[in-house]
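With one protein chain removed, the remaining protein chains of the complex are shown where they sit.
Order of writing sets the labels: A and B. Residues in every chain begin at 1.
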Amino acid sequence: METLEFRFASHPAGPAADPALCGVVGSGNLEILIRAGDDPAACQLSIKTSARGFGDTWRAVLGDFAAAHAAGGTTVAINDMGATPAVVTLRLAQALAEYQGGAQ
Amino acid sequence: MNAPLANRKSWFEATARARIGGLLDAGSFVEFLQPAASQPSPHLAQLDLPGAFDDGVVVGCGRLEKMPIFVIAQEGQFIGGSVGEIHGAKIVGTLRRAVEEKPAAVLFLIDSGGVRLHEANAGLIAISEIMRAVLDARAAGVPVVALVGGSCGAFGGMGIVAKLCSGIVISEEGRLALSGPEVIETVMGVEEFDAKDRALVWRVTGGKHRYLMGDCALLVDDDLAAFRSGAAEFLTGWREAGPSLAALRSSQQALENRLAAYATYRDGLDVWAALGVAQPDSVPLLDSDRLVALKKGLPT
Partner (left out) sequence: MNAPLPREWDSLRQSRQRRLERAATLGFGKEIPVDRIIDLLEAVIQPGDRVCLEGNNQKQADFLSESLADCSPERINHLSLVQSVLALPSHVDLFERGLANRLDFSFSGPQGARLAKLVQEQRIEIGAIHTYLELFGRYFLDLTPNVALIAAQAADAEGNLYLGPNTEDTPAIVEATAFKGGIVIAQVNERLDKLSRVDVPADWVDFTVKAPRPNYIEPLFTRDPAQITEVQVLMAMMAIKGIYAEYGVKRLNHGIGFDTAAIELLLPTYAADLGLKGKICTHWALNPHPTLIPAIESGFVQSVHSFGSEVGMEAYVAARSDVFFTGADGSMRSNRAFSQTAGLYACDMFIGSTLQMDLAGNSSTATLGRITGFGGAPNMGSDPHGRRHASPAWLKAGREAAGPNAIRGRKLVVQMVETFREHMAPVFVEELDAWQLQKVMGADLPPIMIYGDDVSHIVTEEGIANLLLCRSPEEREQAIRGVAGFTPVGMARDKRAVENLRDRGIVRRPEDLGIDPRQASRDLLAARSVKDLVRWSGGLYAPPSRFRNW
(Lines give C-alpha, C1' and ligand atoms only; values in the text may rest on other atoms or scores of the structure.)
Protein backbone atom coordinates (compact mmCIF):
# COMPACT_ATOMS: atom_id res chain seq x y z
CA MET A 1 0.00 0.00 0.00
CA GLU A 2 1.16 3.54 -0.71
CA THR A 3 -0.06 6.76 0.88
CA LEU A 4 0.00 9.97 -1.16
CA GLU A 5 -0.87 13.55 -0.25
CA PHE A 6 -1.57 16.42 -2.66
CA ARG A 7 -2.80 19.98 -2.46
CA PHE A 8 -3.99 21.92 -5.52
CA ALA A 9 -5.34 25.43 -5.95
CA SER A 10 -8.96 25.29 -7.13
CA HIS A 11 -11.89 27.65 -7.46
CA PRO A 12 -14.09 27.54 -4.36
CA ALA A 13 -16.73 24.83 -4.41
CA GLY A 14 -20.30 25.78 -3.58
CA PRO A 15 -21.29 25.36 0.04
CA ALA A 16 -22.28 21.85 1.05
CA ALA A 17 -23.66 20.67 4.34
CA ASP A 18 -22.69 17.04 4.46
CA PRO A 19 -19.71 14.95 3.46
CA ALA A 20 -20.29 12.72 0.43
CA LEU A 21 -19.02 9.23 -0.31
CA CYS A 22 -18.79 7.74 -3.77
CA GLY A 23 -17.55 4.42 -5.11
CA VAL A 24 -16.46 1.19 -3.50
CA VAL A 25 -13.09 -0.25 -2.52
CA GLY A 26 -13.25 -3.18 -4.92
CA SER A 27 -10.88 -4.49 -7.58
CA GLY A 28 -10.19 -1.76 -10.16
CA ASN A 29 -12.37 0.63 -8.19
CA LEU A 30 -12.01 3.20 -5.43
CA GLU A 31 -14.00 5.16 -2.88
CA ILE A 32 -13.86 8.91 -2.51
CA LEU A 33 -14.95 10.82 0.56
CA ILE A 34 -15.33 14.59 0.15
CA ARG A 35 -15.86 16.94 3.07
CA ALA A 36 -15.28 20.57 3.89
CA GLY A 37 -11.65 21.66 4.20
CA ASP A 38 -9.93 24.71 5.67
CA ASP A 39 -8.75 26.66 2.65
CA PRO A 40 -11.53 27.80 0.27
CA ALA A 41 -8.99 28.20 -2.54
CA ALA A 42 -7.46 24.75 -2.32
CA CYS A 43 -8.37 21.10 -2.62
CA GLN A 44 -6.51 18.83 -0.22
CA LEU A 45 -6.29 15.16 -1.16
CA SER A 46 -4.98 12.06 0.56
CA ILE A 47 -4.85 8.67 -1.15
CA LYS A 48 -4.28 5.16 0.11
CA THR A 49 -3.69 2.89 -2.86
CA SER A 50 -2.88 -0.78 -3.26
CA ALA A 51 -0.84 -0.04 -6.43
CA ARG A 52 2.60 1.37 -5.73
CA GLY A 53 4.59 3.64 -8.00
CA PHE A 54 1.88 5.69 -9.69
CA GLY A 55 2.42 8.95 -7.78
CA ASP A 56 3.02 10.99 -10.95
CA THR A 57 -0.14 9.67 -12.56
CA TRP A 58 -2.17 10.49 -9.46
CA ARG A 59 -0.69 13.98 -9.42
CA ALA A 60 -1.72 14.52 -13.05
CA VAL A 61 -5.22 13.07 -12.66
CA LEU A 62 -5.99 14.94 -9.44
CA GLY A 63 -4.37 18.16 -10.69
CA ASP A 64 -6.59 18.07 -13.78
CA PHE A 65 -9.61 17.50 -11.58
CA ALA A 66 -8.78 20.48 -9.36
CA ALA A 67 -8.21 22.67 -12.43
CA ALA A 68 -11.35 21.57 -14.28
CA HIS A 69 -13.79 21.69 -11.35
CA ALA A 70 -14.51 24.15 -8.56
CA ALA A 71 -13.21 21.94 -5.77
CA GLY A 72 -11.67 24.56 -3.47
CA GLY A 73 -12.46 24.30 0.22
CA THR A 74 -12.69 20.52 0.17
CA THR A 75 -10.75 17.70 1.72
CA VAL A 76 -10.78 14.52 -0.33
CA ALA A 77 -9.85 11.11 1.04
CA ILE A 78 -9.45 8.16 -1.35
CA ASN A 79 -9.13 4.43 -0.77
CA ASP A 80 -8.03 2.79 -4.03
CA MET A 81 -7.79 -0.78 -5.28
CA GLY A 82 -6.03 -0.19 -8.59
CA ALA A 83 -8.56 1.98 -10.44
CA THR A 84 -7.49 3.29 -13.86
CA PRO A 85 -7.27 7.06 -14.41
CA ALA A 86 -10.54 6.83 -16.37
CA VAL A 87 -12.37 5.39 -13.37
CA VAL A 88 -10.73 7.85 -10.95
CA THR A 89 -11.79 10.80 -13.10
CA LEU A 90 -15.34 9.49 -13.35
CA ARG A 91 -15.63 8.88 -9.60
CA LEU A 92 -14.22 12.31 -8.72
CA ALA A 93 -16.86 13.98 -10.87
CA GLN A 94 -19.56 11.81 -9.30
CA ALA A 95 -18.33 12.50 -5.77
CA LEU A 96 -18.12 16.26 -6.24
CA ALA A 97 -21.60 16.39 -7.74
CA GLU A 98 -22.98 14.37 -4.84
CA TYR A 99 -21.15 16.61 -2.35
CA GLN A 100 -22.81 19.64 -3.87
CA GLY A 101 -26.21 18.00 -3.85
CA GLY A 102 -26.26 17.47 -7.60
CA ALA A 103 -26.40 13.72 -7.36
CA GLN A 104 -28.49 12.04 -10.01
CA MET B 1 -42.29 -8.27 -22.37
CA ASN B 2 -38.70 -7.33 -23.02
CA ALA B 3 -38.86 -3.62 -22.51
CA PRO B 4 -38.97 -3.83 -18.70
CA LEU B 5 -35.73 -5.83 -18.84
CA ALA B 6 -33.96 -2.71 -20.09
CA ASN B 7 -35.57 -0.56 -17.43
CA ARG B 8 -34.63 -2.62 -14.42
CA LYS B 9 -32.11 -1.35 -11.91
CA SER B 10 -30.11 -4.41 -11.00
CA TRP B 11 -29.85 -5.25 -7.30
CA PHE B 12 -27.07 -7.72 -8.10
CA GLU B 13 -24.91 -4.96 -9.56
CA ALA B 14 -25.85 -2.10 -7.26
CA THR B 15 -23.62 -0.98 -4.40
CA ALA B 16 -24.88 -1.27 -0.83
CA ARG B 17 -25.68 2.44 -0.83
CA ALA B 18 -27.53 2.26 -4.14
CA ARG B 19 -29.57 -0.68 -2.84
CA ILE B 20 -30.62 1.35 0.21
CA GLY B 21 -31.50 4.25 -2.08
CA GLY B 22 -33.78 2.05 -4.16
CA LEU B 23 -35.23 0.15 -1.21
CA LEU B 24 -36.39 2.90 1.15
CA ASP B 25 -38.81 5.78 0.67
CA ALA B 26 -36.98 8.48 -1.25
CA GLY B 27 -34.79 10.68 0.90
CA SER B 28 -35.72 8.92 4.14
CA PHE B 29 -32.40 7.24 4.89
CA VAL B 30 -30.27 8.52 7.76
CA GLU B 31 -26.96 6.77 8.20
CA PHE B 32 -25.66 5.79 11.63
CA LEU B 33 -21.93 6.25 12.01
CA GLN B 34 -21.32 8.05 8.72
CA PRO B 35 -18.12 7.33 6.79
CA ALA B 36 -16.59 10.67 7.74
CA ALA B 37 -17.14 9.84 11.40
CA SER B 38 -15.96 6.25 11.12
CA GLN B 39 -12.60 4.69 10.51
CA PRO B 40 -11.30 1.86 8.33
CA SER B 41 -10.30 -1.48 9.79
CA PRO B 42 -7.05 -1.28 11.77
CA HIS B 43 -6.44 -4.97 11.02
CA LEU B 44 -6.34 -4.38 7.26
CA ALA B 45 -3.99 -1.41 7.73
CA GLN B 46 -1.62 -3.68 9.66
CA LEU B 47 -1.63 -6.03 6.68
CA ASP B 48 -0.87 -3.08 4.36
CA LEU B 49 -4.27 -3.31 2.64
CA PRO B 50 -6.54 -0.34 1.87
CA GLY B 51 -9.62 -0.28 4.07
CA ALA B 52 -13.05 1.22 3.44
CA PHE B 53 -14.40 4.15 5.46
CA ASP B 54 -17.57 2.23 6.34
CA ASP B 55 -15.71 -1.11 6.67
CA GLY B 56 -18.01 -2.61 4.07
CA VAL B 57 -21.37 -2.18 5.76
CA VAL B 58 -23.87 0.68 5.79
CA VAL B 59 -26.28 0.96 8.74
CA GLY B 60 -29.03 3.44 9.50
CA CYS B 61 -32.73 4.12 9.67
CA GLY B 62 -35.38 5.23 7.24
CA ARG B 63 -38.86 4.44 6.03
CA LEU B 64 -40.36 1.72 3.89
CA GLU B 65 -43.82 2.70 2.69
CA LYS B 66 -43.91 5.07 5.63
CA MET B 67 -43.05 2.36 8.20
CA PRO B 68 -40.02 3.26 10.31
CA ILE B 69 -37.35 0.66 9.70
CA PHE B 70 -33.66 0.04 10.34
CA VAL B 71 -31.42 -1.12 7.55
CA ILE B 72 -28.12 -2.98 7.40
CA ALA B 73 -26.47 -3.29 3.98
CA GLN B 74 -23.28 -5.23 3.34
CA GLU B 75 -21.04 -4.16 0.47
CA GLY B 76 -20.16 -7.31 -1.46
CA GLN B 77 -17.56 -5.57 -3.59
CA PHE B 78 -15.39 -4.81 -0.56
CA ILE B 79 -13.45 -8.00 0.34
CA GLY B 80 -16.45 -10.16 -0.50
CA GLY B 81 -18.73 -8.45 2.01
CA SER B 82 -16.73 -10.16 4.72
CA VAL B 83 -17.42 -9.57 8.40
CA GLY B 84 -14.55 -7.96 10.27
CA GLU B 85 -14.46 -6.45 13.73
CA ILE B 86 -15.83 -2.96 12.95
CA HIS B 87 -18.17 -4.32 10.28
CA GLY B 88 -19.64 -6.77 12.80
CA ALA B 89 -19.86 -4.20 15.59
CA LYS B 90 -21.89 -1.86 13.35
CA ILE B 91 -24.36 -4.66 12.59
CA VAL B 92 -24.66 -5.76 16.21
CA GLY B 93 -25.07 -2.17 17.39
CA THR B 94 -27.86 -1.55 14.91
CA LEU B 95 -29.73 -4.70 15.95
CA ARG B 96 -29.40 -3.83 19.64
CA ARG B 97 -30.65 -0.33 19.00
CA ALA B 98 -33.63 -1.94 17.25
CA VAL B 99 -34.42 -3.80 20.45
CA GLU B 100 -34.63 -0.45 22.24
CA GLU B 101 -36.29 1.67 19.58
CA LYS B 102 -38.56 -1.01 18.09
CA PRO B 103 -38.76 -0.01 14.43
CA ALA B 104 -41.30 -1.89 12.30
CA ALA B 105 -38.46 -4.08 11.01
CA VAL B 106 -34.76 -4.42 10.39
CA LEU B 107 -33.99 -5.02 6.71
CA PHE B 108 -30.74 -6.94 6.50
CA LEU B 109 -29.22 -6.68 3.00
CA ILE B 110 -26.84 -9.64 3.16
CA ASP B 111 -24.04 -9.82 0.55
CA SER B 112 -21.24 -11.74 2.16
CA GLY B 113 -19.02 -14.80 2.07
CA GLY B 114 -18.88 -14.81 5.87
CA VAL B 115 -15.97 -14.10 8.19
CA ARG B 116 -13.18 -11.78 7.03
CA LEU B 117 -10.24 -14.13 7.19
CA HIS B 118 -7.81 -11.23 7.70
CA GLU B 119 -9.47 -10.54 11.03
CA ALA B 120 -9.84 -14.18 12.04
CA ASN B 121 -11.04 -14.41 15.64
CA ALA B 122 -12.48 -10.90 15.75
CA GLY B 123 -14.58 -11.77 12.71
CA LEU B 124 -15.71 -15.11 14.14
CA ILE B 125 -16.76 -13.47 17.40
CA ALA B 126 -18.57 -10.77 15.44
CA ILE B 127 -20.59 -13.37 13.52
CA SER B 128 -21.68 -15.12 16.70
CA GLU B 129 -22.67 -11.78 18.19
CA ILE B 130 -24.71 -11.00 15.07
CA MET B 131 -26.56 -14.32 15.40
CA ARG B 132 -27.45 -13.58 18.97
CA ALA B 133 -28.45 -10.00 18.16
CA VAL B 134 -30.78 -11.15 15.36
CA LEU B 135 -32.54 -13.51 17.75
CA ASP B 136 -32.72 -10.81 20.44
CA ALA B 137 -34.35 -8.40 18.02
CA ARG B 138 -36.91 -10.99 16.97
CA ALA B 139 -37.57 -11.89 20.60
CA ALA B 140 -38.27 -8.20 21.18
CA GLY B 141 -40.89 -8.37 18.43
CA VAL B 142 -38.83 -6.67 15.71
CA PRO B 143 -38.84 -8.72 12.52
CA VAL B 144 -35.47 -9.04 10.78
CA VAL B 145 -35.83 -9.62 7.04
CA ALA B 146 -32.89 -10.89 5.02
CA LEU B 147 -32.66 -9.60 1.44
CA VAL B 148 -30.30 -11.77 -0.59
CA GLY B 149 -29.44 -10.93 -4.20
CA GLY B 150 -25.87 -9.64 -4.27
CA SER B 151 -22.83 -11.05 -6.02
CA CYS B 152 -21.48 -12.69 -2.86
CA GLY B 153 -24.77 -14.27 -1.82
CA ALA B 154 -25.07 -15.36 1.83
CA PHE B 155 -22.42 -17.90 2.71
CA GLY B 156 -20.53 -19.15 5.74
CA GLY B 157 -21.62 -17.54 9.00
CA MET B 158 -23.80 -15.13 7.07
CA GLY B 159 -25.66 -18.07 5.55
CA ILE B 160 -26.59 -19.09 9.09
CA VAL B 161 -27.50 -15.51 9.98
CA ALA B 162 -29.83 -15.39 6.97
CA LYS B 163 -31.66 -18.47 8.20
CA LEU B 164 -31.99 -16.96 11.70
CA CYS B 165 -33.92 -14.04 10.24
CA SER B 166 -37.74 -13.86 10.21
CA GLY B 167 -37.71 -14.59 6.51
CA ILE B 168 -35.64 -14.32 3.37
CA VAL B 169 -36.48 -12.38 0.22
CA ILE B 170 -34.21 -13.67 -2.56
CA SER B 171 -33.69 -13.07 -6.28
CA GLU B 172 -32.72 -15.82 -8.67
CA GLU B 173 -29.22 -14.33 -8.76
CA GLY B 174 -29.03 -14.63 -4.97
CA ARG B 175 -27.26 -17.62 -3.45
CA LEU B 176 -27.60 -19.08 0.01
CA ALA B 177 -25.57 -21.86 1.64
CA LEU B 178 -23.25 -22.65 4.49
CA SER B 179 -19.90 -23.71 3.01
CA GLY B 180 -18.93 -21.84 -0.13
CA PRO B 181 -18.42 -23.87 -3.31
CA GLU B 182 -14.65 -23.32 -3.28
CA VAL B 183 -14.45 -24.47 0.31
CA ILE B 184 -16.34 -27.68 -0.48
CA GLU B 185 -14.14 -28.37 -3.48
CA THR B 186 -10.97 -27.71 -1.47
CA VAL B 187 -11.99 -29.91 1.42
CA MET B 188 -13.88 -32.71 -0.34
CA GLY B 189 -12.33 -32.69 -3.79
CA VAL B 190 -13.56 -31.65 -7.22
CA GLU B 191 -15.44 -34.95 -7.63
CA GLU B 192 -17.68 -33.91 -4.75
CA PHE B 193 -18.32 -30.42 -6.06
CA ASP B 194 -16.85 -28.56 -9.03
CA ALA B 195 -16.81 -24.94 -7.87
CA LYS B 196 -15.87 -23.76 -11.38
CA ASP B 197 -19.10 -25.16 -12.79
CA ARG B 198 -21.03 -21.96 -12.23
CA ALA B 199 -24.26 -23.46 -13.45
CA LEU B 200 -24.04 -26.35 -10.98
CA VAL B 201 -23.22 -23.98 -8.13
CA TRP B 202 -26.26 -21.94 -9.01
CA ARG B 203 -28.50 -25.00 -9.26
CA VAL B 204 -27.67 -26.06 -5.70
CA THR B 205 -27.36 -22.68 -3.97
CA GLY B 206 -29.22 -20.21 -6.20
CA GLY B 207 -32.37 -18.28 -5.44
CA LYS B 208 -34.76 -20.40 -7.48
CA HIS B 209 -33.54 -23.61 -5.87
CA ARG B 210 -33.81 -22.09 -2.39
CA TYR B 211 -37.29 -20.84 -3.14
CA LEU B 212 -38.48 -24.19 -4.53
CA MET B 213 -37.10 -25.91 -1.44
CA GLY B 214 -39.06 -23.57 0.81
CA ASP B 215 -35.98 -21.91 2.31
CA CYS B 216 -37.05 -18.44 1.27
CA ALA B 217 -40.31 -16.59 1.77
CA LEU B 218 -40.32 -14.69 -1.51
CA LEU B 219 -38.64 -14.84 -4.89
CA VAL B 220 -38.28 -11.46 -6.63
CA ASP B 221 -36.70 -10.13 -9.82
CA ASP B 222 -33.19 -8.73 -9.80
CA ASP B 223 -34.49 -5.21 -9.51
CA LEU B 224 -34.31 -2.58 -6.78
CA ALA B 225 -38.05 -1.91 -7.02
CA ALA B 226 -38.84 -5.63 -6.81
CA PHE B 227 -36.87 -5.99 -3.58
CA ARG B 228 -38.64 -2.93 -2.20
CA SER B 229 -42.08 -4.33 -2.90
CA GLY B 230 -40.95 -7.81 -1.77
CA ALA B 231 -39.80 -6.48 1.60
CA ALA B 232 -43.04 -4.55 2.04
CA GLU B 233 -45.09 -7.58 1.05
CA PHE B 234 -43.29 -9.77 3.55
CA LEU B 235 -43.90 -7.32 6.37
CA THR B 236 -47.59 -6.86 5.61
CA GLY B 237 -49.40 -8.64 8.41
CA TRP B 238 -46.20 -10.25 9.70
CA ARG B 239 -45.90 -10.68 13.44
CA GLU B 240 -42.97 -12.24 15.20
CA ALA B 241 -44.11 -15.41 16.89
CA GLY B 242 -42.52 -16.18 20.21
CA PRO B 243 -40.18 -19.16 20.40
CA SER B 244 -42.10 -22.43 20.56
CA LEU B 245 -40.86 -25.94 21.06
CA ALA B 246 -43.50 -27.30 18.72
CA ALA B 247 -42.34 -25.02 15.90
CA LEU B 248 -38.71 -26.01 16.42
CA ARG B 249 -39.63 -29.71 16.41
CA SER B 250 -41.60 -29.34 13.24
CA SER B 251 -38.80 -27.56 11.41
CA GLN B 252 -36.33 -30.15 12.66
CA GLN B 253 -38.60 -32.85 11.28
CA ALA B 254 -38.84 -31.02 7.96
CA LEU B 255 -35.05 -30.93 7.71
CA GLU B 256 -34.82 -34.65 8.49
CA ASN B 257 -37.40 -35.38 5.84
CA ARG B 258 -35.42 -33.32 3.35
CA LEU B 259 -32.23 -35.19 4.16
CA ALA B 260 -33.96 -38.51 3.72
CA ALA B 261 -35.54 -37.50 0.44
CA TYR B 262 -32.70 -35.68 -1.35
CA ALA B 263 -29.34 -36.47 0.28
CA THR B 264 -28.22 -38.69 -2.58
CA TYR B 265 -28.97 -36.19 -5.35
CA ARG B 266 -26.05 -34.36 -6.95
CA ASP B 267 -27.79 -31.57 -8.79
CA GLY B 268 -30.70 -29.18 -8.37
CA LEU B 269 -32.22 -30.64 -11.54
CA ASP B 270 -32.68 -34.02 -9.80
CA VAL B 271 -34.18 -32.39 -6.73
CA TRP B 272 -36.62 -30.34 -8.80
CA ALA B 273 -37.73 -33.46 -10.65
CA ALA B 274 -38.27 -35.19 -7.31
CA LEU B 275 -40.27 -32.18 -6.13
CA GLY B 276 -42.62 -32.83 -9.02
CA VAL B 277 -41.40 -30.20 -11.50
CA ALA B 278 -42.39 -31.58 -14.89
CA GLN B 279 -39.60 -29.90 -16.88
CA PRO B 280 -36.68 -29.20 -14.54
CA ASP B 281 -34.56 -27.95 -17.48
CA SER B 282 -36.95 -25.08 -17.98
CA VAL B 283 -36.58 -23.73 -14.44
CA PRO B 284 -33.50 -21.54 -15.04
CA LEU B 285 -35.23 -19.50 -17.71
CA LEU B 286 -38.62 -19.06 -16.04
CA ASP B 287 -39.23 -15.51 -14.89
CA SER B 288 -39.92 -15.12 -11.21
CA ASP B 289 -43.72 -14.83 -11.57
CA ARG B 290 -43.89 -18.10 -13.47
CA LEU B 291 -41.62 -19.85 -11.00
CA VAL B 292 -43.80 -18.70 -8.11
CA ALA B 293 -46.82 -20.08 -9.98
CA LEU B 294 -44.94 -23.31 -10.62
CA LYS B 295 -44.17 -23.72 -6.91
CA LYS B 296 -47.82 -23.10 -6.02
CA GLY B 297 -48.82 -25.96 -8.31
CA LEU B 298 -46.34 -28.47 -6.89
CA PRO B 299 -47.60 -31.42 -4.82
CA THR B 300 -46.97 -30.76 -1.15
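FYI, a contact is a pair of C-beta atoms (placed from the backbone, for glycine too) under 8 Å apart; a residue touches a chain by one contact, two chains touch by 3 or more.
For clarity, every value in this text was computed on a predicted model and none was experimentally measured.
Undergrad: Which of these, B:35, B:206 or B:230, touches the one chain of the complex that we don't see?
TA: Checking the options B:35, B:206 or B:230, the one contacting the hidden chain is B:206.
Undergrad: Extract the touching residues of chain A with respect to the undisplayed chain.
TA: Residues of chain A in contact with the hidden chain: 51, 54, 57, 60-61, 64, 84-87, 89-90, 93-94, 97, 104.
Undergrad: In the complete complex, which positions of chain B touch the hidden chain?
TA: Residues 2, 5-6, 8-10, 13, 198-199, 201-203, 206, 284-285, 287 of chain B touch the chain that is not shown.
Keep in mind that, in the parts below, only the chains that are shown with their structure count from here on.
Undergrad: Distance-wise, how many Å sit between the C-alpha centres of chain A and chain B, to the nearest whole number?
TA: 33
Undergrad: Given the complex with chain B, which residues does chain A contribute to the contact?
TA: 1, 18-19, 21, 24-26, 29, 31, 33, 35, 48-50, 77, 79-81
Undergrad: Could you list, by residue number, the parts of chain B that touch chain A in their complex?
TA: 15-17, 34-36, 40, 48-54, 75, 77-78
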